[in-house]
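Only one protein chain is missing from this complex, and each of the others stays in its spot.
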Amino acid sequence: MSTRLQTGGRLIDRNQRLSFTFNGTPMTGFAGDTLAAALLGNDQMLMGRSFKYHRPRGVVAAGPEEPNALVGLGQGPRFEPNQRATTTELFDGLSAISQNHWPSLNFDIGAVNNHLSKFFPAGFYYKTFMYPRAAWKHLFEPIVRHSAGLGKVTQPGDPDRYEHFYAFYDVVVIGGGVAGLQAALAAGHAGAKVLVMEQSAHWGGRAPVDGVEIDGKPAEDWVSATLQALEDMENVTLRSRLMGAGVYDHGYLLAYERVSDHRPGTAGPRHRLWRIRAGRIITATGAIERPLSFAGNDLPGVMLASAVRDYVVNWAISPGDRTVIVTNNDDAYRTALALQMAGLIVAAVIDARPTATGALPQAVRDAGIRVETGRGIAKVKGRARVEGVALCAQAGEGAVLEEIPCDVVAMSGGWSPVVHLWSHCGGKLTWDAAQAHFRPDPDRAPADQDGAPFVIAAGAANGHLQAADTLRDAAAAGQNAAVALGRDPADGTAARANAVAEEPLLPVWIMPQGAGPDLRSKMWLDYQNDVKVSDVQLAAREGYESVEHTKRYTTLGMATDQGKLSNINGLAVLSDALGSDIPQVGTTTFRPPYTPISMAAIAGEARGDTFLPLRRTPMQDWHDANGADFEPVGHWQRPYTFRRGGEDRAAAVKREITNTRTNVGLLDASTLGKLVVKGPDAGKFLDMMYTNMMSTLKPGRCRYGLMCDENGFLIDDGVVARLDDDTFLCHTTTGGADRIHAHMEDWLQCEWWDWQVYVANLTEQYAQIAVVGPKARALLENLGGMDVSAEALPFMGWADGTLAGHPVRIYRISFSGELSYEIAVPAGQGRALWDTLLAVGTQFGIMPYGTEALHVMRAEKGFIMIGDETDGTIIPQDLGLDWAISKKKDDYLGKRGQARSHMTDPDRWKLVGLETLDGGVLPDGAYAVAPGSNANGQRKTQGRVTSTYYSPTLGRGIAMGLVHKGPDRMGEELEFARTDGTMMRARIVDPVFYDKDGEKQNV
Amino acid sequence: MSETVTALGGAHYAGYATITEQPARGMITLRGNLAEVAVKNAATGVAGVDMPDLRECHIVDQRGIAWMSPDELLVMVPHPEVASAVSTIQQTLSGLHSLVVDVSDARALFRIEGSGAREVLAKLCPVDLSPAAFGPGQIRRTRLGHVSAAFWMVDDSAFELVCFRSVAQYAFDLLKTAAEPGGEVGVF
Amino acid sequence: MLILTCPYCGVSGEETEFHGGGEAHLKRFGPGASEADFESYLFHRENPKGVHFERWRHVNGCGKWFIAARDTATLQVFGTYPAQTTEPPQEIRDKITAARPGWRWRDFA
Partner (left out) sequence: MKRYSAFAIAREAARNHIGWGRAWAKRPPKKRYDVIIVGAGGHGLATAYYLGRNFGITNVAILEKGWLGGGNTGRNTTIIRSNYLQDPSAAIYEKARSLYETMSQDLNYNVMFSPRGLMMLAQTEHEVRGYERTAHANALQGVETEFISARRVKELCPIINIDGPRYPVLGALWQARGGTARHDAVAWGYARACSDMGMDILQQCEVTGVRQADGKVTGVDTTLGEIGCDKLGIVVAGHSGVLAGMAGFRLPIESVALQALVSEPIKPCMDVVVMANTVHGYMSQSDKGEMVIGGSADGYNNYTQRGSFHHLEHTVSALIETFPIMSRLKMLRQWGGIVDMTGDRSPILSATPLGNCFINCGWGTGGFKAIPGSGWGFAELMAKGQSPLCDAFGLNRFTEGRFVDESVAAGVAH
C-alpha cells in the first residue's frame, strides 16, 4: 500500500493539515501536497479508468505529463473535469471525483471492454458497424457516443473572473529549474529585461530531488540563493504558477497564470492569460522520462522512476513497500538510493543493459541492493494493483526466469527533452542517437519578424541531461539571448555542478526485445487512449505509414496529455515496424497549448457586460426606461418598437405607424453615419464615391446618393448635404458609418492621394432625431427658435439654427413619406431635446417609434433598404434606381463593373411591388416559382421577396421583390412557394404603395 | 446654450486604481498640413501649449494638443470655449486646405489614477506600459478591448483616456473590472 | 500574431491594431478597360508562397494605410512603407534581396 512517511518531504508543511474528499471519502493531506501526493498518502493508488478499455489506472507521473490521474474537481458551477491530480495543489475543502466509470471506480461495467479488447484493435470501428446501414445511426453510433468522453460535463454560471495581461520583455525564460534560473541570471547580468516563469508553485525543478550539488552546496541552497539574487535585480521578474502555454509568430508568447486555483473563491481573477511579446524566448522546460514497454506496464503501481523519487523526496510518500526498478539507464538508480534512504525496500534493479558499471549502479550495489543486468520484465503480475514482476532475458522472447513480488514498479526508458514550445512556431528537431531522443536543432530555430531565431532551448530541454552541462548550456543561452538583442555580454560563467558520470543508456523500445504478439498486445504506449505496441504495428502493417496516419488511426498521443509519455515510444515502434530509422519517420506536429488551458482564460475579460461593446445613443436611457424592444444593429441596440401596456410587438408597431401618419412620431436616428468631406476636390471625390453627380449639388440642399463597390454592387445609400462650396455632410446607413469612412480613406490614401480632401467621422458628435408626421412643423414651431416653414426650409433642404435653445441643424428629408425634419443636435444635448420634444409634443399626440415602424413606412413608400433589397449581389439598376446613376460622369466606383455581360443581362431580376391577391402577407424570403426544373432537378424560380410587411396604412400585406423582367410585367400574377410546398399568389405592381406623388413629404 | 451632459454623468470607481469619467472638455479635430506654420499657430494659439511632435501630447489642465496622425491634431480647450476656438482656428486657416470640427460631444474622457493605473490599462491594451516605454508627454492610440481609444499621462501616476461616446459604458466597465481589488499583477 | 510598424506614426503594434487590406500595388481599371484587365484588377492575385506586398491600415491608431513587404511562408516582415506609391521603394527591395536573393513579385525584383 502507499503511505505517508513519518519524516521528510521537502515541499510539505506538516503543521498545516488540510482535509479534502475523493469520491466523497474524507481524506487529509498537508500544505504543499499535490492532490496526487495526498491521494497516495491515503493509499489511493487507483485514480481513474482508461478511455477505451476502462482499465484501472493509477498515477504514473508527478507532473504535467500525467496521463492517468485525471479527476473532476470542485462542485456546482465551479466543477471542472479532467484536472491532473499531479499538478493540482491541495487546498482545504478540495473535493475531487474520479472519471470514466460506472457505477463506481472500483467496479466499472465498462471494464467489460477490457475483456473484449481483442476485438477492439486500432481502427476497428472503421472496419465494422456498417451493416445494416440503419444500425449505425440507431444502434452502433449511440453506443460509441455514449462511451465517449472522460470528464463529466461542466455547468453554466461560472462565478469566477478571468483577465488578460499584455507584457513586453527582452528575454522570457520558461521553466524555473536550475537551467531556467541560470539562464535568467546570465541574461539579467547582461542587462536584459527578463521574465522567468515556473508552471508549478516551486522553483528548482528536479535538481534538489536528484541530490545534485551546485557550487559546492546542495541544489536546494543554490536555488534559494539564486532566487534571491534574481529578486534583487530590478530588470528581472520572477513568476511562479505561470506556464508557457504557446509560442506564436513574431515572438508572441501565451502564458497561463493560475492565480487562485489553489485558493478558490478568493478575490481577484482565477486565471490570467499573459499575452507576451518577447525579444527572445528561452525554453528551459526540462525533460520528461519515458516509460518502458513491457506487458502489464499500465497496472496501478507501475510508475516512472523519477516520479517515485519525487513522491518520496518532495512529499514523503511511500508509493509501496517493495519496489522493483526497471531501467535502460543510470539515472533510475537514483530512485533506488532515494527509496533506500527513506527506509523503503528495493527488491531489485532490473537493467536491460548487458552491464551496468557506472558510479550510480555501483553505489546501489554498495548499498546492498540487488542489480540484475541484461534482464527485462516479461510481465507484471496483478489485477487492479501490481503484485509482482516476472523477469526474463531482455534479448529473449519472454521466457520467465524468476518472479519477484513487489507492489511498485519504477520504470525508466530514458529522457526526452520537452520540445513543445520550441516546436510550436516551426522549430525543427534533430535525433540524438546516443541519448535516444529528439532535441531542438539549433540551426533550425523558429524565426521572428526579422528572420532571426527567437527561441533558444536550454539545459535538459536542449538535450543536456547532466547537471553540469545543463548549467553551462543555460548560462550560454541567457548570455546569447541578451547579446542577440544588443546587450553587452556580461558575466556568463555558469555555476558548477558535481557530475556523477553516467554511462550511456541502451535504447529499449519493447521489453523483451523478442516479445511475441501476445505480450505486445499487453504493452501500453498511450495509457489514457489505450494504444498498445500491437496497435501501432497493426497500423504500419495496414499501410498507415506516415506518423500522422498512425497517430490518427490508433489515436496514439491524442489524449489530454497529447502524448507527452507515448509519442517517442510509439514512434520508435512504428519506425521499427517500417524498418526505417526514427528520424526518417519524423514526429507529429506539436500544437499549442503545452497543457490544456481554460476556455475562460482565453476569453479573458470579454464576458457578460464586457463581452462586446454595446453602443448607446444619447437617448438610450430613455429607451431602456420606456419599454423598448431592442434589436442589435452592428454594435448598436436600436429600439425595434416601444410597447405599451399589454401590447404585443405587432400591435405596438401598428400604433406607431398610424400615429406617425396621422399625428407626429419621433425616431432616434442618432446611429446614422455622418461623415464630413471637405476640400477643393471634395465634389470631384464624391462624384467617384457616389453613382450620382454630387459636385452639382447646391449649398443648402440635400441629395439622396448611392454607393457601389468596384464590382458595381450597391454597398450603401444615404442623403448628402452640401454645407458650403468645399464641404459636404454624407449620411450613411447605421452599419455603414465606420465601413464607409474607411472606404473613403482607402481611396483617398491609396488611389487619389494627390486630391485635396479631408474626411472626418462626426457620427457621434450629434444626436439625430427625426420628427415625422403631419403635425411635425406645428410641433417644432412650438419649441421656439428657427423658421421651419416650407419657404425657409423646403423639402430636401437643410438649415442651421436653434430649437428650444439648442444649436441644431435640420434636414428636411423623409424616409417615411411624411412631412419630416431630421434634427442634428450636439450629443451632449440630445437627451434634453428629446425630452422637450416629447413634452411639447403631447398636445400633438407625439409617440416615439422604432425600427420596424420605420421599415414598414419606407416599404409603403417603395424606398429600398440596404440589406433587405440588397444582399451584396444587387446593382442599382436592379432596383430601378437608374435615375440616381449619373449618365454624364465618365467614371465612378462600380461603373466598369456594371458594364460586364452578366450585369447588363436583360434577364436580371428587377425590383417591383407585390400585392397578394388575398391581402395576406407574403412570407419573408419566399421565391416565385417558374415552370419546370433545372439540370440538377431543382425547381426553377423567377423572382423572390425582399421585403414584406403588413401595412396598417393600407390594411393589407405589401411586399417588394426582385422579379425576372419584373417592371415589364405589371399586373401579372406570380406563385410564391411557402416552405410547406403550398403556394401564395401575388400580383406585380408599382413598388410605391402610398402617396405616389410624394405630396405629403413635400408640404 | 443649454448644458452638455457627458455619457456617464461622471461615473466613478475606486479599485486598486480609480476610474473617473471627466466633465466635458472642448475637443477639436484639426486636419491639415502639420508642417504649415499657420496650422501650428492655429493650434498652439487656442491651446496655449507647444506644438507636439510625432506621438506626443502636450497638456496642461484642460488645454492641450495631441498628435493624432501625420495630418491630424486633437486640440483641447475648456468646454465653454470650444465654439469660439473652432472659429478662431478656422479664421487662422482660412484659404488653407484644412478641416476643423468640434468633436467634444463625440468623445468620452476618463481619468485612470493611482499606482495600479499602468496595470489596469495593460490588461486591456496591447501596449508596453512599463515606465521605461511610456510616460508623460506621449500619446498612444490603440484599442481598449474591442474599441479604439487613445490615452496619455498627465503625471507619473494618472492617465487620461478618450474613446467614442457610444462605447463609454463598455470602456468604463472594462476599466472597472480590470481595477478590481485582488487583480493586482505587481510588475510595474 | 504579427507585429507591424506603421511608417506614419512609428508605432510597432500587434496585428489587432491593424487591418489587412489585401494585395498592394493594384492598378485600377475603370470604364473602357478590357475585360481581361478588369478581371485581373478585381480578382487575379499573386497569392505567392514567399515574398508578398500587401496593404494594411493602422485602424486602431493613426488610421493611415501602408504597405508591408512580408514572406507568406515564414511571416518575416522585410519592411513597411507609405501607400502613396505605385511600387516598392528601392531600399525595401534591397532588404528583400538580401534575405531572399532572386526573389520576384510581378515585375518587381
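To keep things simple, chains are lettered A, B and C as they appear, and every chain counts its residues starting from 1.
Assume a contact is a pair of C-beta atoms (placed from the backbone, for glycine too) under 8 Å apart; a residue touches a chain by one contact, two chains touch by 3 or more.
Given the structure is predicted, the values throughout are model-derived calculations rather than measurements.
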**Q.** In the full complex, displayed partners of the excluded chain
**A.** A, C
**Q.** Hidden partner chain, touching residue among A:G63, A:G246 or A:G358
**A.** A:G246
**Q.** Chain not shown: contacting residue from A:D92, A:E231, A:D491 or A:E548
**A.** A:E548
Q. For the full complex, which residue in A:N23, A:T662, A:S886 or A:T941 touches the chain that was left out?
A. A:T941
Q. Looking at the whole complex, which of A:L5, A:M796, A:V929 or A:V992 touches the chain that is not displayed?
A. A:V929
Q: May I ask which residue of A:V144, A:A267 or A:M970 touches the chain that does not appear here?
A: A:V144
Q: Just the residue numbers, please: which parts of subunit C touch the chain that's not shown?
A: 1-2, 15-16, 19-20, 22-23, 35-36, 39-40, 42-45, 47-49, 52, 54, 70, 72-75
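By our rule, only the chains that are shown with their structure count from here on.
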Q.
Between B-C and A-B, which chain pair shares more contacting C-beta pairs?
A. A-B
Q | CA centroid of subunit A to CA centroid of subunit C, Å | A | 28
**Q.** Touching two or more other chains - residues of subunit B
**A.** 126-127
Q. In subunit C, which residues are in touch with two or more of the other chains?
A. 14, 59, 63-64
Q: Give every residue of subunit B touching subunit C within the complex, in rising order.
A: 54-55, 68-70, 72, 126-127, 140-143, 148
Q) Tell me, which parts of subunit A touch subunit B in their complex? A) 161, 163-168, 193, 237, 266-269, 272, 275, 277, 605-606, 609-610, 612-618, 635-636, 676, 678-680, 756, 758-760, 762-766, 805-807, 826-829, 831-832
**Q.** Complex contact set, residues of subunit C against subunit B
**A.** 8-11, 13-14, 16-17, 59-64
